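Note that this is a trimmed complex: some chains were dropped, and none of the rest were shifted.
Letters A and B name the chains as they come in the text, with residue numbers starting at 1 for each one.
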Amino acid sequence: MASLMEDEVFRSFAKYAAIITTKLLLMGPVTAYYRLTRKAFQNPEDAAAHSSKPEDLKQLVRTNDDVERARRCHQNDLENIVPFVLIGFLYSLTGPDPAWALLHFRVFVCSRFIHTVAYLRALPQPSRGLSWIVGLLTTMSMAHSVVHSVVFH
Amino acid sequence: MASLMEDEVFRSFAKYAAIITTKLLLMGPVTAYYRLTRKAFQNPEDAAAHSSKPEDLKQLVRTNDDVERARRCHQNDLENIVPFVLIGFLYSLTGPDPAWALLHFRVFVCSRFIHTVAYLRALPQPSRGLSWIVGLLTTMSMAHSVVHSVVFH
């Protein structure tokens, strides 16, 4: 059982995977914060918890630019962080060079934090685009190592 | 190979992860059911499979409240169940107390079934909100254990 956790690369992977998955998870409360402060809800029952006036109910079920921005950021995290963890796990098992593996994990995690700041603050492009592509290339480099390792070893 | 599956905590994890991932997967057919019964499709080719009248095609590509509710429930499942499985796997490898680990898995799985019922039935808040937060805290507690275990042991 403990054998995976005794491996240096796997321990690094576990740490960075837990950190970046927690960051993905926290996009839920971030979106909820925007919904509550901007009073923009998706469901009538949510609006009803914030106002008992019937005329408010219809008005509070609406979209808001800040909420939609947080949702898009959350969705991009889902689309990129989940594949990173799935492929990073397999990559950790192929016996990569520890320093090289650590570089992959750190570059990916940094790129996603930069991506979130660029998205939520609406920083000018190409800040968000570049941070997205860096994360994408990091994961694809690991996926290539996995396929190469399985096919040729 | 069999070493992971011989571990008590990992076996519990595997069972609950398989159950809750199947539940996530079944939200697809649930949404499809609402699309078919409410006749609200996303693609012209889907509408074409249900009616050959040209004037129907435009009308059948539409949104419907029940369909959108099922989709939001599915999306919330994706955002929460996938991180649970990713982090729960790493947590299982850190050698947690079996009873404590089992409590985490069971509380999470229960919270997500309650969440789905609360969402699809539009139960009054805070039923859905609380079940979401309980699941979130369960996963974050496991993520904390993973990082703590890697950094301090």
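Here is the rule we go by: contacts are C-beta pairs under 8 Å (C-beta built on N, C-alpha and C of every residue); 3 or more make two chains touch, one makes a residue touch a chain.
From a predicted model like this one, the values you see are computed outputs, not experimental measurements.
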The full assembly in this file, of which 2 identical chains are displayed, is built from a number of copies equal to 3
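To be clear about the criterion, only the chains that are shown with their structure count from here on.
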What is the distance, in whole Å, between the centres of subunit A and subunit B, each centre taken as the mean of its C-alpha atoms? 17
Could you list, by residue number, the parts of subunit A that touch subunit B in their complex? 1-5, 11-12, 14-15, 17-19, 21-22, 24-25, 27-29, 42-46, 48-49, 74, 78, 82, 85-86
Quick one: which bits of subunit B touch subunit A in the complex? Just the residue numbers, please. 3-4, 7, 10, 69, 72, 78-80, 82-83, 86-87, 90, 93-95, 122-126, 128-129, 132, 136, 139-140, 143, 146-147, 149-151
